[in-house]
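All protein chains but one are shown in place.
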Amino acid sequence: MNVIVDLCVVPMGVGVSVSRYIAVCEKILAEAGLNCQLHAYGTNIEGDWDTVFTAIRRCHTVIHEMGAPRISTTIKLGTRTDRPQTMMDKIRSVEEKLKLAERPD
Amino acid sequence: MNVIVDLCVVPMGVGVSVSRYIAVCEKILAEAGLNCQLHAYGTNIEGDWDTVFTAIRRCHTVIHEMGAPRISTTIKLGTRTDRPQTMMDKIRSVEEKLKLAERPD
Amino acid sequence: MNVIVDLCVVPMGVGVSVSRYIAVCEKILAEAGLNCQLHAYGTNIEGDWDTVFTAIRRCHTVIHEMGAPRISTTIKLGTRTDRPQTMMDKIRSVEEKLKLAERPD
Partner (left out) sequence: MNVIVDLCVVPMGVGVSVSRYIAVCEKILAEAGLNCQLHAYGTNIEGDWDTVFTAIRRCHTVIHEMGAPRISTTIKLGTRTDRPQTMMDKIRSVEEKLKLAERPD
């Protein structure tokens, strides 16, 4: 099953700056061969369900090994069976609607 | 790795009422032997990481089989290595602080 | 506009235990006259949109005043125009479907 995920990992008990933990997650996701796109409040990921969730589990394991005693993560995940859809398809679909709305009659 | 999860599954393309899909998820989670607690905007689950995510994947598979062409799910998930913590521990911890705050000096 | 919300506030930079901050949020929400229900990974709230979001903003203000330099909050929120629905309605609707499924033929 293919899945599009938005992943936001919040390490707790390690102070206010957490970007080095996020950077490690980015590396783990890339090493898993997943197509990823970092944004300002998380990372978009697309791929096979098991590959994605094995990588997310590894993010938790490694962040704990780096010293974070607690992690609170938020995931949005979408699956669909009507047609294949990539992350770029989703963005293009909204942008096309925006262009149509701006087109003069 | 033990995990506490909050799961909110939103089937799309099946009309406005989705409670029968949520009821099926509750059954899947219970059949997986997971400790669950339904609330008004999701379900709390605690258990082993792989057991939890295998059950969530099964929720997606079965909801698609029931006819929903698209699903958008939101998951919050917490892990900690400093000490074991159950769902009831989390609730009790907040309720104790509330009682302390209400105690007259 | 009436709204049902699931609120999960994560104070950062204050160590691993955050229940005293959550307890303060519970008090703020109750003082705003909102119907709330604490669960293991957040708090369900129902009420008028502006009352709810004014209270959530106050949670952020007060948690910062308590010394937390950073807060990452996750909110799920539902509105509907087809019919009124309370938090209890949502839970009952799922539980009824579960009972129907368990009924012998």
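Before moving on, here are some points about what is shown:
We just call them A, B and C in the order they show up, numbering each chain from 1.
The definition used in the following text is that contacts are C-beta pairs under 8 Å (C-beta built on N, C-alpha and C of every residue); 3 or more make two chains touch, one makes a residue touch a chain.
Everything numeric here is computed off the predicted structure, so don't read it as measured data.
On the side of chain A, touch with the chain left out of the figure occurs at residues 4-6, 8, 16-17, 19-20, 22-24, 26-27, 37-42, 44, 46, 74, 76, 78, 80, 82, 87-88, 90-91, 93-98, 101.
Take chain C: the residues that touch the chain left off the picture are 1, 13, 49-50, 53, 57, 60-61, 64, 69-82. Counting the whole complex, the residues of chain B in touch with the unshown chain are 8, 10, 12-13, 15-16, 18, 69-70, 72, 74.
Just so it is clear, only the chains that are shown with their structure count from here on.
Averaging Cα coordinates per chain places chain B and chain C 15 Å apart.
In whole angstrom, the spacing between the mean C-alpha positions of chain A and chain C is 24. Per-chain CA centroids place chain A at a distance of 20 Å from chain B.
Residues of chain C in contact with at least two other chains: 8, 16, 74.
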